[in-house]
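Omission of a single protein chain aside, the complex is shown with its protein chains in their original locations.
Labels A, B and C are assigned to the chains in the order they are written; within every chain, residues are numbered from 1.
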Amino acid sequence: MRSAISEQQSGSEENSLSEVFGPDEELIQILTPFGERVSQPLFDSWIDDVDSAALLALYEDMVVVRRIDTEATALQRQGELGLWAPLLGQEAAQIGSARALRSDDFVFTSYRENAVAYCRGVQLVDLVKVWRGVANSGWNPFEVNMATPAVIIGAQSLHATGYAMGCQKDGVDSVAVAYFGDGATSQGDVNEAMIFAASFHAPVIFFCQNNQWAISEPVGLQAVRPISDRSPGFGIPSLRVDGNDVLAVTATMRIALDRARTGGGPTFIEAVTYRMGPHTTSDDPTKYEDVDLHAQWAAKDPILRLERHLEATGVLDDAARASVKEKSDEVARGFRAACHTLDDPEPLAVFDHVYSAPHSGVDRQKRQYAAYLSYIEGGTR
Amino acid sequence: MRSAISEQQSGSEENSLSEVFGPDEELIQILTPFGERVSQPLFDSWIDDVDSAALLALYEDMVVVRRIDTEATALQRQGELGLWAPLLGQEAAQIGSARALRSDDFVFTSYRENAVAYCRGVQLVDLVKVWRGVANSGWNPFEVNMATPAVIIGAQSLHATGYAMGCQKDGVDSVAVAYFGDGATSQGDVNEAMIFAASFHAPVIFFCQNNQWAISEPVGLQAVRPISDRSPGFGIPSLRVDGNDVLAVTATMRIALDRARTGGGPTFIEAVTYRMGPHTTSDDPTKYEDVDLHAQWAAKDPILRLERHLEATGVLDDAARASVKEKSDEVARGFRAACHTLDDPEPLAVFDHVYSAPHSGVDRQKRQYAAYLSYIEGGTR
Amino acid sequence: MSETLTLSKAIGTGLRRALADDDKVVLMGEDIGRLGGVFRVTEGLQRDFGPDRVMDTPLAEAGIMGTAIGLAFRGYRPVVEIQFDGFIYPAFDQIVAQLAKLHYRTRGNVRMPITVRVPYGGGIGSVEHHSESPEAYFAHTAGLRVVTCSNPQDAHTMIRQAIASDDPVMFFEPKRRYWAKGEVDETIDDSTLPMGSARVAAEGTDVTLVAYGPLVKTALDAAAAAADDGLSVEVVDLRSLSPIDFDTVEASVRKTGRLVITHEAAQFGGLGAEIAASITDRCFYHLEAAPARVTGFDTPYPAAKLEEHFLPDLDRILDAVDRVLGRENSLTGGLV
Partner (left out) sequence: MSETLTLSKAIGTGLRRALADDDKVVLMGEDIGRLGGVFRVTEGLQRDFGPDRVMDTPLAEAGIMGTAIGLAFRGYRPVVEIQFDGFIYPAFDQIVAQLAKLHYRTRGNVRMPITVRVPYGGGIGSVEHHSESPEAYFAHTAGLRVVTCSNPQDAHTMIRQAIASDDPVMFFEPKRRYWAKGEVDETIDDSTLPMGSARVAAEGTDVTLVAYGPLVKTALDAAAAAADDGLSVEVVDLRSLSPIDFDTVEASVRKTGRLVITHEAAQFGGLGAEIAASITDRCFYHLEAAPARVTGFDTPYPAAKLEEHFLPDLDRILDAVDRVLGRENSLTGGLV
C-alpha cells in the first residue's frame, strides 16, 4: 500500500491531501479510457465548473494541438523544418495543466511542450522558428509569460524555482511551473531544484510528463520507483495523475496552483502518459519500442477517451465536430502559411544580442565580417 | 507516524526492514546517552558478538581518534599544519561504521573522515600531508582500499557508486561506501549517485554523517525533512541511526553491508550526530552556533556514553583506562613526530604525474623550469 | 587488408575491437545500447557484448562521468559517450576537478584510463547546444589528453589508442564528417602512431595552414583552390590538441614563414591563440607575417540558417591566406 498522493510536509499545515491513500501504482483518474467520468470525492470540487462547454473547449484544444503536430511533422518531411519533437499522446497532460494557469503565472519548459505554448498564446509561427533554423528561440518570454524551451535537459527546473522565489519576494501570488520529462528527473539540476524549492518554500510546480521514454531509454532506467515517490522525501508533496485524463490533470494542477498561491509551497505532479510518436522526427522507435506496449497505450489515448465521453453525453454532435474540424484546419493552414513567411536572418545578425551593451571584441569582429562580406560580394575573391 | 527505517524496495525481496516502524524522528538507538545498552529486537542479532572486549576496543578507537584530533588541532595552532578539519563529536559514527568493513571493501570519503582512515590503516603521517601542504593527497588508495578525500562536496558519492558497479561486474561481494555530510546531500552529484545506484542495483552504501552543519549553515537549510527520507523515493531503503551510538551505528552498517553483499543493492544510512568543533581550524562557530544547542549535544557525547556503559559494566577499570591512555598518548606522540619528518617536496615535483606517459607540453615546461632554477641558483639574476 | 568505412563506422569498429580485446573495456552513455547512439556509432555493440559491457545509463552526464571514474578505480577502462558537445557541461566538474586531477592528486597511484567520446562541431543544421566546439576548455585543463580525428583511418586508430591510454582522453568526433568515407586498415599497429603527433595532410611551401577535426577537409579544399591560384599551401592536421605537436607545426612554418590557423570554436581564447602564440615564440624570426586565425565568431553558436557565416569556409580561409601573404584581402579592402 502506498499513497497516490504523498504528503510528508511536516508542521502545522493541515492539508486534505494527506488523507488520501490508494493502492500501489494507482493513478488519480476521473475520465476512464472508456470515456466514463467517475467521481473522486477529493478532486471533484476542483473541477465542478468543468461543464460540457468547458470539456468541449478542452477537446478542441487537444484536437488542434494534435493537428499542429501532424502538420509540423509533414512540414519537416517536406524539408520546411529541420526537426520537430511531436507531443502525440501527451495532449491531455499539456492542455489540462496549461489551461489551469493564470496569465501572470510563468512557465519554463523543455522542447516538447508545444501544447503548453499554444495555451500561453505563443504564435505558431514563433513555435517553428527554432526548428526552421531562423532563430535560437521563437518568442519574447515576457509577452506570454513562458520562457523559450530549454534544450539542456532539466536546466529549466532551477529557473522556475528561482522565478518562484522572486514571486514570493514580490508578494504576489503568481506561480512558476517547470515542465520536464521522466528522463530529466535523473539530472542533478532537477533534484537541486526540489531542494531549493523546499528550502525556500517557493511557489513552484514541478510538472513531470512521464511519457515512459527518454529517447530510447525506458523510464525504468531512470527510476526503479514511481517518479512521484521522490519529491516527498525532499519535503514536497506529490500527485501521480493519469496524464491521459484531461480532467484529472486539470484537478491536480488546480490543487497545486492553489497550494502555491496560498503559501503552501511547491508541489510535484507526475503525469503518467505515453509518447506515441518518435522522440523527434529524426528518431526511429522501431529500434527499441515494443509494439504491444504501444498498442496498450493507444487504447488509453487522451483524445479518444474525451471524444467517447463527449459523444456519450451528446455534446459532440455533428455541428460541434465540424466546428472543431474547421478550427483545426484553419490553425493548420495558418501554421503552414506562416511557416513559409519566415525569412532567413541577415548574415550580420549572427553578431547581434551577444551582449546588451557594446563589447569591443564582438563589435570588432562584426565590422571585420561586414568588410569581408562586402569584399566577397565585390567578387574579388 | 513515519518509519525510522524506510523500505520502499518493490518486488519480491522480503526484508525485515520493512516491518519496523517507529515514532517520528525516532532514531535507531542501542546505547543511550546515559550509557544504558537497550535491546532492539531487530538489531540485536547484528551485534551479538560485540562483547565487552569488542566494546573496549571501540572505545579505545574513539579515544585515540579524538586524541589525534586534539593533537592535529594543536599542530595547526603551532603552525605545523595549514589547516585541520576536526571530527570532534563524530567518533561513533565513523568508528562504528568503518570497523564494520572488510579490508576488501572500498571507501570514498570527504575531508573529515580521519577516524575512517585510521580504521582503514592509513598512516597518520599520511593523513596530514595534505594539511601540511607537502602533497595533494596522502596515501596510495589501493594499499588501504580507501580513496584519498574528495574536497569537492559530494563528488565521491558517484565514484563509490561506479566502484560498486565494478564489484558487481567482477562478481565479488566487496562493497563500496561513500561517506559524506548533510550539506553534500544538496549537491546534484549525491542525488545522481542514488539514481545510478538504484538503477544498477549497485552494492554501495551511502553513509551520511548529518552533523547538523555545513560550515555555518544548519541542516534545515539543506533539508526540510529528515535526510533519510530521500533515498526511499529513489528506491533505496534508508536507516536513520543515532550517530553518537557506536553500537547502533555498527548494527546498521552491518545490515547495509549484508544487503549489499547478498545482492540486496544500495542502502542509505543517515547517522545523526553533531560537529562539536569548528568546521575547520580556520572557522569561528561563535559567529553562528547557538550555545544551548552545543550544550544539548555535548550531553549526548559518543565517547562519554560508552565510557558510562563500560564503567557501569565494570569493563573500564583503572588498568583498562591506563592502557587506553597509553595507547592514545603513544599514537599522538608518533603522530607529532611523524609530522615533523615530512620534508618539503622537490621543486620539480610540481611537474610529476600530470600524465602517466610523456606529454610534450608539460615535459618541455619541466625542462625549461629546470633550466630556470639552475640559472637562478647560478645567481645571475 | 583495408576496407572502405565511414568515419562513424571506423570508430565503431575500433570500439568493437577494444571490447573484444580487453574485457575491462566498458561503454557507457545515453541511448548507446539498443539504439546504437543517436549517431549509430555503437550500433550492434550491446547486442554482441551485452548490457554489462555496453551500458545505457540514466540521463545524467555528471553521473556517467562520476561512475566511470569509480569504475576506473576498480580497474575498468570506461569509454563514455556524451550525446552531443553541448551536453558535456553538466559533467564538467567531474571531468575537470576529478578525472583530470586524480592521477596528479595521488602521485600516480590512481590511473584514469577513461575515454570521453564527444561528437562536436557544427554544420549539421541543428538547434542550440548541438554544434559546439568546447575543446579549448579541456585543452586548457591539465591532466587531460585531447584529440580529434579528421578521417576514418585516424578515427579508427586513434579511438583504439585513446582506449589504450592510461590517461584520460577527450576524444572529439567531427560529427559532420561521420558519413565521410575512407580506407581503413585495422591491422595498423596502434603503438607506432603516437596519438599525440600531427600529420602533414598536404605539402606546400608558401603558407602553413593548421586545422583539425571537421575543418581538415575544408583546409584541404582551400589548399586545392589555392593551388589553382598558384599558391602552395601546406596543411597540418593536428590530431592532438593536448599536447599539440608544435614540432611539426614549427617545422612547417620555418619552411613557409606564414601561418593560418582555423577552427570552429570561438576565436577569443581558442586554440588558435595558443598555436599563434607558441609558434610566434618558437620561430619569431622565421615569420613573415602575423599568424592569422579563421574561426567561429565570439558569439554563441547561431541559428542553423546563420551557421554558414559562423563556420570557417574555403573563402574565409583563402582570404586569410591572402592576408599572410600580403596580398589583397578583405581587411585591406582591395587597397593593398
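By our rule, contacts are C-beta pairs under 8 Å (C-beta built on N, C-alpha and C of every residue); 3 or more make two chains touch, one makes a residue touch a chain.
Everything numeric here is computed off the predicted structure, so don't read it as measured data.
Visitor: Would you list the chains present here that the left-out chain is in contact with?
Guide: A, B, C
Visitor: For the chain left out of this view, which of C:G63, C:P90, C:P152 or C:P312 touches it?
Guide: Touches the omitted chain: C:P90.
Visitor: Of A:F106, A:F206 or A:F335, which one is in contact with the hidden chain?
Guide: Spelled out, the listed residue whose C-beta touches the missing chain is A:F106.
Visitor: For the full complex, which residue in B:S45, B:Q296, B:S323 or B:Q368 touches the chain that was left out?
Guide: B:Q368
Visitor: Identify the residue among A:M62, A:M165, A:I205 or A:V241 that touches the chain left out of the display.
Guide: Checking the options A:M62, A:M165, A:I205 or A:V241, the one contacting the hidden chain is A:M165.
Visitor: Check each of B:W131, B:F234 or B:F335 against the chain that is not shown and name the one that touches it.
Guide: The missing chain is touched by B:W131.
Visitor: Touching the hidden chain in the complete assembly: which of C:A72, C:I114 or C:A276 does that?
Guide: C:A276
Visitor: Give me the subunit A residues in contact with the hidden chain, please.
Guide: Subunit A touches the chain not shown through residues 106, 108, 135-137, 140-142, 147-148, 150, 152, 155, 157-167, 169-170, 176, 188-189, 192-193, 195-196, 199, 352-357, 359-362.
Visitor: Which parts of subunit B face the unshown chain closely enough to count as touching?
Guide: Listed in rising order, the touching residues are 82-83, 129-136, 151-153, 183-184, 186-189, 214-217, 221-222, 287-288, 344-345, 347, 349-351, 354, 361-362, 365, 368-369, 371-372, 375-376, 378, 380-381.
Visitor: What does the interface between subunit C and the hidden chain look like in terms of residue numbers?
Guide: Residues of subunit C in touch with the missing chain: 62, 86, 89-90, 92-93, 96-97, 100-101, 104-105, 128-129, 136-137, 139-143, 242, 265-266, 268-274, 276-278, 280-282, 284, 287, 289-293, 297-300.
Basically, only the chains that are shown with their structure count from here on.
Visitor: Take the average of all CA coordinates in subunit A, do the same for subunit B, and state the distance between these two points in whole angstrom.
Guide: Distance between chain centres: 43 Å.
Visitor: Averaging only over C-alpha atoms, locate the centres of subunit B and subunit C and give their separation in whole Å.
Guide: One centre to the other, that is 41 Å.
Visitor: Give, as an integer number of Å, the spacing between the C-alpha centres of subunit C and subunit A.
Guide: 37
Visitor: Mind pulling the residue numbers of subunit C that touch at least two other chains?
Guide: As it turns out, subunit C has residues touching two or more other chains at 57-58, 60, 62-63, 90.
Visitor: What are the residue numbers in subunit B that touch two or more other chains?
Guide: Each of 188-189, 192, 195, 199 in subunit B touches at least two other chains.
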